[in-house]
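What follows is a single structure, and I will ask about it in a moment.
Excluded from the complex is one protein chain; the other protein chains are retained at their positions.
This part shows subunit A:
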Amino acid sequence: MARTDLNTRTGADSVIRFILGRLVKAVFILLAILVFNFLLIHAAPGDPAAVMAGEAGAADEKFLADLRTRFGLDQPLYVQLFIYIKGAVQFDLGYSFRQQMSVAEMIGDRLPATLLLTGVAFVLSLVLGVAAGVAASARQGRWGDTIISTFALLFYATPLFWVALMATLVFSVWLGWLPGFGYSTIGANYTGMAHVLDVAKHLVLPASTLGLFFMAIYMRMTRASMLEVSRLDFVKTARAKGLKRGVIQRRHILRNALLPVITLAGLQAGQIFGGAILTETVFAWPGIGRLMFEAINQRDYNVILGVFYISAAMVLLFNLITDVVYVIVDPRIRLTT
C-alpha cells in the first residue's frame, strides 16, 4: 500500500506529493464509477431512455424523445458515454421525472443532513470505540475486558436497521425520552439555539444506532492493536526507564496502536454511508440515504445512480481526510522541512 511507501520518506514535500497522488486516484475512481453507471443503464432490461426516465411507463413520449436527443441515444455508444460523463462532471446528474426536479438539486438539498448524521456517528463511534478498546486492553483477561468485549461482539452481530427500530420502540414509543423520527419538530419553527437543540435531540437516536456497529469494530481493532504494540521492544524500554504506566499507555502505545485503527476507519467510510441508508430510512432522516430508499420504491434510476455517485465522492473525500490524519498521527513521519 502507498502508506508504507510514505513511512520511509519524511518531509512536507513528500507528504504533499502523496496527497496529490491520492487525489488523482480519487478522480480516476469517480470516472470509473461514471462509466460503470453508464454501462448499468445500458445493461438494464429495456430502453435506456425509459431507464433514465424512471419506471417504464412513468414518463410521456415527449420526455423520452427529449432524453434521446439530449443523451444522443441514437448515436454510437462512445459518443453517449462522452455526453454522459461531460454532464456528470458538471454536476448534471439527470432529471427526476417523478419529482419534476433535477437530481443534483435533490441531492444538494439532502446532503447536509447526511453529512451531519454520518459525521456525528463516525466521531462518536471512533472516540467511544477507541476508549473502550483502550479500557479493555488495560484490563486484559479480567471481567472489565470480558464485559466490553462481549458487548462489542453483540453489537457487531446486530443488524443496524433492527437496532434502529428497537431503539425507536424503547426510547421513543415506550419511554418517550427522544423523538423517533424526522430532523426537527414539525411546525415548531424554532430559531437559533432552540433549533440547534431540537435537531440535536432528533439526532441522538439515529447517530448512536448508526455508530454502534462501527464502535464495536473500532473497539476490537484498538484492543488487539494495543495488545500487540505493548509487546514491542520500545515499550519495554519505556518501562525500563521507569515511566508511569499511564504515560506509556497514552504516549507510547496508543499513538502507535491508533494507526491501523485509522486505516480501518478510512476503509469503513463507505460502510458508514451504507448504514446511513438504513438508519435514515428507519428514522425518516431527510438525507440522501432516505432519498435513495424513496427512489428504490419508485424505481427512479437517475436518483439512485446519482446518490451512488455522490456517495462514492463523499467516501473518497473522507479517505483523503483520513490519509491526512494518518500523516499527522504517525510518529514516524515528521512534518518539518
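The rule we apply is simple: contacts are C-beta pairs under 8 Å (C-beta built on N, C-alpha and C of every residue); 3 or more make two chains touch, one makes a residue touch a chain; residues count from 1.
We take it that contacts and distances are computed from a predicted model.
Student: The complex has one chain missing from view, so what does its UniProt entry call it, picking from "Xanthine dehydrogenase family protein subunit M", "Peptide/nickel transport system permease protein", "Copper-binding protein" or "Carbohydrate ABC transporter membrane protein 1, CUT1 family"?
Tutor: UniProt protein name of the non-displayed chain: "Peptide/nickel transport system permease protein".
Student: Tell me which of A:D66, A:D92, A:E105 or A:E228 is the one touching the absent chain.
Tutor: That would be A:E228, which touches the missing chain.
Student: Consider the whole complex, including the chain that is not shown, and state which of A:V15, A:L126 or A:V315 touches that chain.
Tutor: A:V315
Student: Spell out, residue by residue, where the missing chain touches subunit A.
Tutor: Looking at subunit A, the ones touching the missing chain are residues 29, 32-33, 37, 40-41, 43-45, 51, 153-154, 156-162, 165-166, 168-169, 173, 224, 227-228, 231, 267, 270-271, 273-275, 277-278, 281-282, 292-293, 295-297, 299, 301, 304-305, 307-308, 311-312, 315-316, 319.
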